[in-house]
Structures are given as C-alpha cells and as structure tokens.
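Pasting in a structure now, in structure tokens, and then I'll have a few things to ask.
With one protein chain held back, the other chains of the complex are shown just where they sit.
Residue numbering begins at 1 within each chain, and the chains themselves are lettered A and B in the order written.
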Amino acid sequence: MADNNKHTEQAHKSHEEHLRENHLMLDPMPRGEMNAMVMESMNTTSWKFWVVFGLLAAVVVYGLFYKWGVMIVEGLWVAGVNRPAYWGIFLVNTVFWIGISHAGTFISAILRVFKAEFRRPFTRAAELMTTFGLIQAGCSIFMHMGRVWLSYWLMPIPNQRELWPNFHSPLSWDLLAITTYLLSSTMYLFLPLIPDLAMARDKSTGWRKTFYRILALGFRGTEGEWTHLRNALSIFAFAIIPVMFSVHTIVSWDFAMATRPGWSSTVFGPYFVVGALHSGMGAVVMVLAVVRGTMKHMKYFIRPEHFEAIGKLMLIISMGWAYFFFNDYIVQWYGGDKWTKTLLHWHEAGP
Amino acid sequence: MATELKIPEFKMAEEESGKWGMVIDMDICTGCQACVAACAMENNVPYVGEEDAAYGRSMHWIRTERFWEGEYPEVKMTEYQPMLCQQCGHAPCEPVCPAFATVQSQSEKLNLQVYNRCVGTRYCANNCPYQVRSFNWRDYQDSRERPEITILANQFNPDVTVRRRGVMEKCTFCIQRIHKAQDKAKSEGREVEDGEFTTACAQACPASAITFGRVDHHESLVVQLARSPRAEHHLEELGTLPRVTYLKGA
Partner (left out) sequence: MSKQISRRDFLKLATAGAATTAVLTGCGPASRYVDREPYRKMPEYTYNGLSTYYATTCRECAAACGLVVRTMQGRAIKVEGNAGNPVNLGKTCARGQATLQGLYNPDRVENPTDQSNGSQMDWNAAIQIVSDALKNNDPSDIAFLMGMAPDHLFDLVSDLAQAIGAPAPVRFGALSMFESRATLGKAAENLLGQNGMPFFDLANADIVLSFGANFLETWLSPVAFTRDFAKMRRGNPKQRGYFIQFESRMSQTASKADEWIPLRPGTEGLVALAIGRLVAEAKGGTLPRAFASVDPLTVASDSGVKLETLEHIANLLLDAHHPLAIPGGAALGQSNGLSTAEAVLALNALVDNFGKPGGVSLSPLSPNQDTYHRPANAKEMTDFIAKMKSGSVKVLFVHGVNPVFELPSHFGFADALASVSQVVSFATFKDETAAVSNYVFPDHHGLESWGYQRTVTGTDQSVLSGAQPVVSPYFNTRATADVFIAAAQMAGGKFAEALPFADEVEFIQSKLAAFIGVEGSFTAPEINTFSAYFQQYGGWWTNVELTAPSASSALGRSVKVGGAEFEGNGEFYFLPFVSPTLGEAGANKPWLQELPDPTTTVMWNTWVEMNPETAHELHIENDDILEIVSEVGSVEAPVYLYPAIRPDVIAMPFGQGHTAYGQFAAGRGVNPADVLGVRFNEAGDLAFAGMKVEVNPTGRKQILSRLESRIGVYGEGLGEEH
C-alpha cells in the first residue's frame, strides 16, 4: 500500500499539484485512503505531539490547579491587580478568549452559509478552538472573582432567601451569553462530528471503538440520517451566527456601559466583534500550523494554499478592524468629554 | 416564582430624594487626615502596609485629594478635597453589581454595601466615578496572616463587620451610628433629630469642615450650608445625584 501510494504520488505530482493549487478542495485520493490516513494520524502520535501535549498539560496543572488555588487562598493581590482599574488580567483574558472563540464559528458557520468549501480541512480545528476558548474564557471569569466559592450566587437559582442576580448588570448577561454560546458551539461542534465519529468507530478497535461508539450515537450513514444531519446543520449555522455576534457585543457592554472615560463608547459592540474575528483567525492559523507540524499526514490535508486563503480573509477583516480602531478614537474625541479627552491625550503623549 | 421576587427598582434620577447628607467646606479643610484616621478607627478599616499601598491597594474610605496648578513660583495647590462615598441617589455602582451587593436603601436613602453578598467582581469600583471603593485584596484583618492583629483587634468596633478577602467596601456614612441613633429615638418615641449624632469623620474634624445631618429637614444645618453660593457637587454632570455637597473656597 505504501508502494502504491508512492507510485500514485509520483505519477500525478505535477498535474495534481497544479490542480490543487487552483481548487483548494480537490482531493484526488479515494475517500477510503484518506480515511485511513486520518485514522493513522489519530492512532499514531509523533513525539512532537507529546512534547506539545506535555508542555500544555504542565501549564494547566501549574496555572489552573496550583496557582489558582494559591490565589483563592491568598486573595487577588496575587494577580497584581490594583486601583484604579480594578479589573485586570482575568477580565482581559475572558475577552481575549471569547474573541479567539469567534473564529471557529465564523469559519465554520459563516463560510458554510456562503458555501466557501475551502474551509473544510480546518473547520474542525477552528470549532474545537471555539469550545476550548470559551472554556478558557469561563475559567477566567471565575478566577477573576474575589470570592469564587460563592459564584453560584450569580446564577438565577431559586432559593428561600429570595436572592436573585441583578439583570441590570452586564456581568449577569455576560454569564448568560457565554453559557449560551458555549452550549450552542459545543453542539455545533458535535453535530458534524457524528459521521466522522462513526467512521472512526468502524475503523478502530479496543477501547477506542467503545469510545467512538458511544459518541457516534449509532450513526450508520443512511440517507435519512444524512438528510436530518444536513438540515440540522443548516439551521444551526444560521442560528449560531447571531449568537456569536451577540456574545461579544454583550461582553463589550461590560466596558461600554461603565462610566469610565475611555470605556464608555458606543462603537464597542461591532468593534469587539471585528476584533474577535481578527484575533480568532490569527489563532486558527497558529493552531493549524501546530497541527500540521506535529500530526501525521496533516501536511497533506492542510496546505499552504489554505494559509493563503485565510490570509486574504484576515486582510479584509483587519481593514474592518482598523476602521473601528480609529473610529473608536474619533468618536470619543468627537464626544468631547473632558476626561475622555484627557485620556486620549495621555494615550498619545504618555503619562 | 419570579413575580414574587423583590428586585429593587432603579428609579429615575430626579425621583430619588435623600435623608442623610453631608456638606464639606473645602475652604477650611486643612488636609490634616484626622477624618481619615477617625474613619479607620470607627469602621475597622484595614491598613495594607507599605508595599500594597505603593501598588495602589490602600483602603482609606475617605481621602483628601489635592491638585497642583501652575509651576514654581506661581504654583498653587487646590483646596483639599475630602473624597468619600457620595452616597449617590443615582449610583453608578449599583446597577452593575451582578449580586445586588451594593444597593440603594429605601429606608435610609443610602448606598449600602452588603459585605456578605459581595462576590468580589469589582465592577462597582470600576464604575464609581469618585473612585471611593476599596477592595480587600488580602486577608488584612486575619491574625493568621498578620499576627499583630491579635492585639490591635482589641480596638475593633464591634458594631462594624470585619471584612475578609475578596470583599468590596466603602464609606457607609457610619450607618452603625445612624442605626444607634434611630434605635434610641424609636425607643423614646420620636424621630432622630438633626445634629443628634454625627459621623466619625465629622466628629473628629478639627476644622469642623464636615457637617453631617438630615437633608429631609429643611431647617437642618446641612441644608442651610448647602444653599451657599459656594456649593457644588462633584461630577454632577454624570447624573449621580451625590448627597455630599462641597463648598468651594474664595
């Protein structure tokens, strides 16, 4: 089989490469072969993968368990936060990771709606990034709280003391928005995964088979199942886009609705969304580069042409972002508030 | 279920009236810090130490601000401006608190800080235009962290909760004194009179620059002082309806 592969590669090399450059989605290999390549990359992992995995795991153990524990016990001074900006790294992290998470939905849902087929090889990575980015954002919110052990007080849980969260606070909406987005993006990740999980179930053995069998929910690939799945995905793709836009708009309210000079800006909603797409795309590129470099066969599926396509998209988005970036200054300056103007002066002149 | 919940209403700014108020005469405030010390002693306000203070984590509930104008030799210092919670009638800190830990008291007409309810998001402090809220970045009053507290704590005012890490706090207009006076008046079957008691800062102030009293009594001293042409409210343009009135200098 290896020989066969080699032969095919050589025979079609120049013509195929030419074709693939022009048609990003053209995959001349038979589906079965590609499935085998994917399964191989899933079953065999290179040492590079373990290095990356080990490093990340160490970061999680140290940061999430040890350092967060220290901070819960010691108090928030550990985070280096102080007056007058009482928020700090963790709120920034929340916003940042929600931003990162936007790319997944954007690539997968918007490009799906616009039928941009070149997205296919990397939608999954992007969607996974959405989910994990959101988990990261959620963790940051909890890390940010002075008394995290009471965080359930922010949930509208009926209780006999009649204590209820304050829905005037953008923070309450944050929590709801992030939860909604997390749930919907997880579902949106999971639905298109079902046929692939079924494929993996069919092609694996041992504990992996059991694992995939449970996740595949008994998908057999009948036409009826496919129709349902496609319908569900079309609905979801349309439905999740407003959720995506709303979630970062709501996050922007945390700032936009405050009385703070420099925060209280009406342009923050769309600015945050565009900024999120911008950073999210950047993050996708980085994730793809790592996946391509560390996992087997991924160089075949993820090709330089894909990076080029994302690059073009990023160029467009960064133009939009640049518009909002300057707009933010101009609108605030035009607003004419004395303190905002002072702040802008410091932005340009330093303290 | 939800209909039974008593969620405080946020009234329009113009609707909010006051009950207690304060007038601070900046022309006679000498910046002496007696009010700061008195407040700390009355309200168990923790000191944070040199390092945390340098980081901007000090917890004074009241501070005197002063600014410089011009350069030597034409340099001038503005009046000392004792800054404490303005007990806004339309407080920006209130709506942003997700836990209802800082709320407008309908009976006292004060901005309350409910330590027990606070989860430490610090949104309120970000949104207070006067920057008068302070956060417990550490367990400053815990004798396990600070052995010296064991002795110092003898002085703690038992009428005031000792706050622990992760909780926001701020000037309460010495609400424990208000309550004491109200309890006394109630047991004597009367209303609290203006000037019957005062806050710790006003009580200590050697210049008598701080006057505290009832703003709902039209003949009270605070009301009379607030009618002065020198009167102003800080950041009034934000619509916060501050209950502290400042008297400018000449």
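Brief remarks on what is shown
Keep this in mind: contacts are C-beta pairs under 8 Å (C-beta built on N, C-alpha and C of every residue); 3 or more make two chains touch, one makes a residue touch a chain.
None of these values were measured; they are calculated from a predicted model.
Contact with the chain not shown here comes from a single listed residue; of B:61, B:80, B:212 or B:246, that residue is B:80. Considering the full assembly, B:200 is the residue among B:24, B:200, B:222 or B:241 that touches the omitted chain.
What chain B contributes to its contact with the hidden chain is residues 25, 27-28, 30-34, 36-38, 40-42, 47-51, 53-54, 56, 58, 60, 63-73, 75, 77, 80, 131, 147-148, 150-158, 184, 200, 203-209, 250.
The criterion applied here is as follows: only the chains that are shown with their structure count from here on.
Rounded to a whole number, the gap between the C-alpha centres of chain A and chain B is 44 angstrom. Residues 1, 4-7, 10, 52, 55-58, 92, 95-100, 117-123, 125-127, 129, 131, 134-139, 165-168, 238 of chain B are the ones touching chain A in the complex.
On chain A, the positions that touch chain B within their shared complex are 74-77, 80-87, 144-148, 150-151, 153-154, 158, 162-172, 175, 254, 257-260.
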